[in-house]
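What follows is part of the complex, with its chains left where they were.
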Amino acid sequence: MTTGEIAALVKGELVGDADLELESGHTLEKARETHLAFWKRRPGQKELPPTRAGCVIVDPRTSADGRTLIRSLHPRRAFAQALRSLMAQPAPDAGTDPSAQVDASATIGSRVSIGPHVVIEAGALVGADSVLGSHAFVGGGAVLGRGCRLHPGARVYGNARLGDRVTLHAGAVVGSEGFGLVFETDHYERFPQVGGVEIGSDVEIGANSCVDRGALDDTRIGAGTKLDNLVHIGHNCQIGRHVVMAAQVGLSGGVVVEDHAVLGGQAGIGDRARIGARVQLGGQGGLLPDKTIGPGGAYWGTPARPLREQLARQALVNRLPGVFDEVKRLRAKVEKLEES
Amino acid sequence: MTTGEIAALVKGELVGDADLELESGHTLEKARETHLAFWKRRPGQKELPPTRAGCVIVDPRTSADGRTLIRSLHPRRAFAQALRSLMAQPAPDAGTDPSAQVDASATIGSRVSIGPHVVIEAGALVGADSVLGSHAFVGGGAVLGRGCRLHPGARVYGNARLGDRVTLHAGAVVGSEGFGLVFETDHYERFPQVGGVEIGSDVEIGANSCVDRGALDDTRIGAGTKLDNLVHIGHNCQIGRHVVMAAQVGLSGGVVVEDHAVLGGQAGIGDRARIGARVQLGGQGGLLPDKTIGPGGAYWGTPARPLREQLARQALVNRLPGVFDEVKRLRAKVEKLEES
């Protein structure tokens, strides 16, 4: 792509050479002549740092000084958009690897690519333009929409229905049995897990993450939601749209997370708790069973409290040594007063 | 199954139509005419909510009002029992998929089902009625009892011995090398990990969970114990019977967990710590190396303390602002007294 084409794509203002051919993108520090880069001005920074990048996406205040720049209100966002186009990879060749095992009763859409040792069971449905990496598994009756991507070793049980453009990274598991137990005198029996999983379009599920099927009803993940690696979603969770969960977040059973909530890494949510829309829960935060936070607001700690309150509590503890000294001094004074 | 057969199975009292044919179970809200449901009365709830369920399992106080009910002292438990029968699935066809690779020296019991791309190495033993899902791996010399279930991509190393009816969910790993290191001047060498893993009957291990082999001795998990997804069990852990660990719990090396203990999600246990029988450790709780809690009692926090004590500590912090004010007032008063 040329610098002119990129400027048009990101709706930025091009300054300098519109015909420079760019091949890829990199950081300001490592970019070369054929690279696009972007500059996110840090507080106090006045000048674009030296760079060998062929073209840099910058904020509107940046002066060109003879360089080729694209001015944009959101340089990082524009760079991401440009890079998605620059690095767009050709879809892998459609077709089914001979070592894959696709049941004759499965329905496979057009232009689907099925890699080595993939297994697709009876009655499954794989939408057009989907790509299934090596060792992927699609259970009997599962439904994958158009343009889905299963990375190597991703597994979708037969109870799951995925929308369009859903991505499962390597080793991710969707539709495993939930952790439902019934205590019988001296041992546990299973509470049967017969619900399914319903995943909206444009959802991503990170490497080795696990999404359990519902017990009776379905586990649901709304469109556009993004889960990082090693996340656990328990049975019957109801997750809204455009929710973000960082790595190693864990949701127990029946948790509700509303639209646009953001959960920091390693956060843990108890059974049936509810996280309101747009809540931001800090890393390692913990919400107790049946509790609700939000909608809106930043929360942190275990048990999760409003961030401001949590920080205030920590500050209170900081003040303790001084207060202990004060009490000691007061006691001495009071004793002196009592004697006098 | 008919409503009469279900009532007999769960030893409940049938009220109404004994010949209703039920096909499956669902929640009260979503159940239809061919569904069984159950009602767990919430505090203050007096009447069975409206439902289209063909039959509902209820507590003995519930009046029938013309509906078909099964009265039971433990509705949820009875429902789970009924559903296990209602939903009992026929075992997958016995036999070995042509793409599976089973070493000629492995011993495979009767009616075993071996899925596509499964690998079973030399000398392994797989008990009768076991089901091995696609891409499962059984290492050389491993022993699986009767009726074991390896879900897709579950892996059992050759050092492991599993009892009967052990279930490994998708991607679970049993028998990987433990994290034993020896620091040598400026780098780490491995402390050889040559022990095994011994797993009792009726144990379940969740999706993408990991159980390491012992260093010299064995790692052990007692009969009936249930581990949720993404759990880590370090080398040489000794876990009792009917223990429950929620998702993302992590046990370092040599941890002892006694019978019927329950560990909440994301709890973390330090090397050689001991959790006594029937202890309940709250989610995200942390036990330091070499410490002991229990037997019995509820614990929470890091470091783990008796729940009551932990809550009391949190309440103390709540009182701090008031105490700080009190100290300030006292100082003013004392200064006034000193002046007078």
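Which chain is which? They are A and B, in the order written, and residues in each are numbered from 1.
The definition used in the following text is that contacts are C-beta pairs under 8 Å (C-beta built on N, C-alpha and C of every residue); 3 or more make two chains touch, one makes a residue touch a chain.
A quick note: this is a predicted structure, and the numbers were derived from the prediction, not measured.
Enquirer: Tell me, please, the full copy count of this complex, given that what is shown in place amounts to 2 chains.
Expert: Copy number for the complete assembly, per this file: 3.
The working rule: only the chains that are shown with their structure count from here on.
Enquirer: On a C-alpha centroid basis, what's the spacing between chain A and chain B, in Å?
Expert: 26
Enquirer: Which bits of chain A are touching chain B when the two form their complex?
Expert: 99, 101, 117, 119, 135, 137, 139, 153, 155, 157, 171, 173, 176-177, 179-182, 184, 186-192, 194, 208, 210, 212, 216-217, 230, 232, 234, 248, 250, 252, 266, 268, 270, 284, 286, 288, 302, 313, 316-317, 319-320, 323, 326-327, 330, 333-334, 337
Enquirer: Can you name the residues of chain B that touch chain A in the complex?
Expert: 24-27, 30, 76-77, 80-81, 83-84, 87, 97, 99, 115-117, 133-135, 151-153, 169-171, 202, 206-208, 224, 226, 228-230, 242, 244, 246-248, 265-266, 283-284, 317, 320-321, 323-324, 327, 330-331, 334, 337-338
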